[in-house]
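Dropping a structure here in structure tokens format, bear with me for questions.
In this view, the complex is presented without one of its protein chains, the others remaining in place.
Let's look at chain A:
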């Protein structure tokens, strides 16, 4: 049980810190949330800067410990979040790197790393959410193309994406997990319609994507035909692995800010509030250690693929994040009802935190995973 970093890891951290200090000084002003072209340019510009400095491929081509250090340090320094590059760097990229042909890797990976092409995710459908394998979007072979018809939902960054990692049904007669394929679909293909979905936070983070006889070349399929479910599971394990490292660092900072705000306002004199924040301090400290635990486990496993321990983390973290912002509301009192006041960012984050127990596998699905795959309880029910 060793929590100290090696000399090389510390050297990597020091180099990264130096570089971040300089790079962040040159960052353009942050675009407003509704300015999609501006957001794309901002996120792409940051990714390009990472690429030029040699930090672009850390999400899938570094040791898990290096990735942990990278995410920790970028968050500490206040660097931009991965943003519109999320799917490319954390879902589609790792999948193509693991499952693609040399030609496919050559075609898609460099533009992702340079921030030139943005990807979105076409997995969920109106009738296939937690039960993803129920997806019905059809792909029918026609010569060298698949002709794709159906609809996708909860697609982040669809407005600005160049590519969509798309799950389609290629064999409707096969058992449902065995009739699915993974396609890279160009978002400018005829027949693709994007309709933004406004979230309860007021912003349009997601979209619905309607597909009407969209032609996707067969060479855009990653993995074998009807093997898309297995290909997808590789992606999802990455999503539940180190994806939240930066956020845990950020939550710990928010907690300290909450304590300072409570001291200023006098609410700190309330022992119930103090104890509530103290408990959250324990929670996020332990979640940080659990991340290091999971990274150490991934480091030992072949290929560094995160294990099911990610589900344990995701379950606890998503609830802790909601509790954090509920505690923020207690610190703010009635000011928690004001979006443009001093507590505005906390109020906005309180709203967005509500998605955490739903997105990327609901807490109920995560509990099924923990109970069935880790504890070995029977399926069904």
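Methods note: a residue touches a chain if its C-beta (ideal position, glycine included) is under 8 Å from a C-beta of that chain, and two chains touch if they have at least 3 such contacts; residues count from 1.
The rule is short, and it goes like this: contacts and distances are computed from a predicted model.
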Quiz prompt | Chain left out of the displayed complex - its UniProt protein name, from "L-cystine import ATP-binding protein TcyN", "Ion-translocating oxidoreductase complex subunit A", "Acyl-CoA/acyl-ACP dehydrogenase" or "Sugar ABC transporter permease" | solution = "Acyl-CoA/acyl-ACP dehydrogenase"
Quiz item: Out of A:62, A:133, A:160 or A:370, which touches the unshown chain?
Solution: A:370
Exercise. Could you tell me which of A:3, A:25 or A:334 touches the chain that is not displayed?
Key: A:3
Exercise. Tell me which residue among A:16, A:97, A:158 or A:277 touches the hidden chain in the full complex.
Key: A:277
Practice problem: Just name the one of A:247, A:297 or A:326 that touches the chain not displayed here. | Solution: A:297
Self-check item: Sites on chain A contacted by the missing partner chain, in the whole complex
Solution: 1-6, 9, 65, 255-256, 259-260, 263, 268, 271, 274-279, 281-283, 285-287, 289-290, 292-293, 295-297, 299-300, 309, 312, 315-316, 364, 366-368, 370-372, 374-381
